[in-house]
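Note that one protein chain is taken out, while the other chains of the complex remain in position.
Read from first to last, the chains carry the letters A, B and C; within each, the first residue is number 1.
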């Protein structure tokens, strides 16, 4: 508060003492920025459109009564608005982003460049197939990479994200059961307690019933429990199992599980979100998997964009391949062709999941990434991802509590056992923010108390891992010592801890113009 | 220092109290980043090049003895390195950048897109002219825009920046004098004390002698002084005058000045750096100007990129046109053609200033900008730029000391008279940093004590100007009150005030590996 | 490997710290029989940027872009101009390379833009609330259908004859999997109001579209009234978001749920994806909504901030009780949408809509003038269906030979729609008078 010194010159004073506020609300390079509804003007625009000639109308009176009352900004203001907001985000490009299960790896810039080639970005999904042979070829090439890497015979390319891929796989299973005439009797789907929320949710979306299976002390499927559930197995539709699982562990008994499920007349859906740990080293096709989605934004480096878009191509076994949804690409003498209708070669297809042909923009990026790494590079990807995770586990196991014994795969899981009474996983997570890092995944998987799931990915250097581990170790020590200051964290983030309870209690989901009273009050 | 509380739980404490340090050196989103020589590794690389086949060599033994020992970074690390460093920069995209005389206006993104079209970015300056007709046409179009806007008959496109354009103009004057056989007698160039440093420097570079003319109480050329200097005018080569001048004022007597110079047998070089104030409203050609450079990165919105590249096309009068440097573009029946040799049509050219044809990348951006604004828009640009500057002057004249009476043009100039003893312009500038703004130009022009030159440009909104004026006004008040805290500013910037004296005393101009002793010392 | 920072020295040092002999140790849980020796076969090794870029450029060159010549394809995706600054904004590292904003203290950039997006979508659709986006319009439509069933506890939905066939297919698929009966009305250019005749006490919702797949704009208010009488919901669909600048929006027609495709604003065609699904509804249905919602709150200092909220609807909290299985949505496309809308503003948005409508009117006038051309769409925004005496597939092929990409044949969308000679053509602000003249000239030649 430098102001206090007005009138009576004082000696220079330390930063925090003399300046805690500014008049502008900005602080140095950190710019304050309000909502466009507060900074924009109703008659402003950042585009120059030709004046409509006017006169013509074929709307037949089906016209909007009240114009949208939305503010606009000139380009300089709009650019500044979003640049200022961007300053309030963390990103991989700024540092390690160890969000377990999300595989936040580096997004190569060549991917972005390729996706913006007009030949990919400026083509329409419904233009004549003669004019999009390059696009169809790209989809075909990506499909064969995915089939080769997974050792599976077929792949459905249209799913829009991982969860949509789960839907694809489970609908294929449903269709297979229909073909077998058992769709009404086989409704039970086994899902481990450690599964990602999308698994049970997907099963339900497909009209199945979820039956939860336990995890054993080693963080794997409890085989006893599984066998039990399969005893009267004639109502079993299948199992949804993540491998490597959400504890960051490889399911040791996976082949036996597959055999048991098949023996029981069910199918094996494998959640492939963690494929990054084994790509190039293990082919799910060799494990008895019937369907598996692949998150292109995880294993294959497409940017997650703060919430998507994703892309979830889903590989299918011989048993399920016939039921793959339309559309798909086939190659014949006169080039590539889209199969769009449920007839002929596709007469058994379970249907169409989505308009058009899937996430082309993500396909371009993923293929660019695959070609860049090649077979040798992808194997190295998996090995470095697993090496980095084990390194983090080794560096931290002294100060934190590993959830399970032994090596992990691509992510290291800790419980909050080491933290003093009253200090929670959330406090540790928020304190890590102050150290310049995005927190690990918190409180997931549910099978571990106060779970902290750390996935560094292969695109982190040893130096960065060391810096992160030093920081997390110091926070962990403070947590063990019960440092109450942790509860105040983060201190250096753009915002202090946010009140999520309040947000949910009386949701404010859009901006509304201040009431006259409110304005008066100011 | 949360650490202190280890072992003895304390109540949550305020940010500045409990956390002033972090283990990582980063703070929240602000990442610490060392030099590549410290973070990089000698055997690392962020490119995948094919293995050379080896065997062939035609170097005849003229080979490098010691390989360059430069560190490399993988792409993820390199991207992160530069993103983290970028966080330590201010930019127009973050806020008002009122650096007087530099015209820091918004850089439209369409310009960047256009400049990256392969048809412009991926063409070679020496390819056959048949294959670059589009490029030559673009240069020709930009040239005619510049000639029309300035009302001048010719323009030299090759100068690489403003100062290079000054060189171009002064060399044209020199050549004209040579043609007149007076190059040895006419060596004196008049330059106002308020001129930008490049003006006298350029005159000297061209072998002229600089004779400084005074400014009058109104911040314009002192006509008495000028007439005096022209009395024995047969050694006069010309005058270098900035208009609008560096005090942000239009030279009232400019036409008389032009007449006087011409009468004395000299030429009138006009520094066009401030063309933004009059573009579309006044044509320098109507003011008697013989040569003027235009900074495309100022008036025509090409990005300055933290130090360039610039581009300084220089318009020339009938009198100087014949001496324009090669190369230049001409249009004839079979298309566009480059005149590259000093012969025939170009036999009087004063020479070649630079390899190839000038800053094509900037030409594309500037033409994109001109087409976007058009004649109507460019006039509006000048008017809004001047309006914004006068608004700032009006809002601040109560708390700061305007250098001169009356309205300004595109920039508002203040002296430090209002500041209390011991508080300098630099303290005010650094305090503005804390408020989230880049400081104004300090201590220039030299004719005003503790000069503060504020150029908002036309791409600032009223809201942003108000926020800036509120902030600067509060700082000004503190300066008037002698608030010593100002001397500690900036407090919120990535760095505290930097020691420039120390840097100059014993210059460290590159990184050198730490000596063994130094390492030991750590 | 340019994307892999670890050096051989790093790797051995790390193995040392870990106490492992080699990375193989980490894979010991993999069943013997599934362990691959060496690399996966039949795949090339890594390549440099130059080689990869050349390969992709070759593929891209095999496609004809929507800007290469006169182009009139719509039917659910539209060729619009995207301002350069929009693409620059979505390439900003802090937006492009971040994740779902689970840690709001360091995700205010994403969260505030989502809050702005939700407000814009609600305003454009004239609905109370909008969510933070879905995959695309078709999946939004399917989710709306099952949501309506949850809300009404009924198990029957009715689809209009003008609903985009892909949307209908996606909806049918999800509904049937959940044992919901789907009534599909006969394909009809102007049949949206038919919905009113198919609402009964079992009906959870009726789903109509305006502009529909044939471009027909319809005021669905009468349908809304009948539906509400029967305690059913009206789901109002659109595939051309730009139409909201001019055409009666869902909220003004009494829609309970509005879903649509947002690609037209800020997002390139990209062969069909990624796009951005818009999903809005009335206030009282909020807690049954699928997808993420961003809400306003305050931080420990009492300063305004934004967070993801009402997550108890979502799979990661509610698991098998969730309103949907959606997790990742279309965040970056939503950012492109909101950035473009911010540039447009209400004024620009309306003007853009007017330009689109005019272009379509000009196109209709030009085609109508050709003997044999019969425009089927009675009321339209920027797209309409027309009939010629010749098979549409043949016509489009001949137009293609003449450098004109003339639209989509109805029979591609509706194989059994008995619409063999029908073409659906769209025009936008990108359509020039020359394009229209070229279309008319070529069409005259081929029919």
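The criterion applied here is as follows: a residue touches a chain if its C-beta (ideal position, glycine included) is under 8 Å from a C-beta of that chain, and two chains touch if they have at least 3 such contacts.
Quick caveat, the model's predicted, so the values are computed rather than measured.
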Seminar exercise, completed: Contact partners of the omitted chain among those displayed are A, B, C
Seminar exercise, completed: Of the candidates B:27, B:229, B:373 or B:467, the residue in contact with the absent chain is B:373
For this session: Name every residue on chain A in touch with the hidden partner chain.
Result: 28-29, 41, 43-50, 73-77, 79, 83, 108-110, 112-113
For this session: Name, in rising order, the residues on chain C that touch the hidden chain in the full complex.
Result: 2, 49-50, 53, 81, 83-84, 88, 91-93, 343, 429-430
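Here is the rule we go by: only the chains that are shown with their structure count from here on.
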Problem set entry | Centre-to-centre distance between chain C and chain A (centres being mean Cα positions), rounded to whole Å | 19
For this session: Please work out the Cα centroid separation of chain A and chain B, and write it as a whole number of Å.
Result: 44
Seminar exercise, completed: chain A touches at least 2 other chains through residues 75, 79, 83, 87-94, 106, 108, 372, 433, 459-461, 464, 488, 490, 493-494, 496
Seminar exercise, completed: Listed in rising order, chain C residues that touch 2 or more other chains are 1-5, 46-47, 49, 51, 83, 85, 87-88, 93, 106
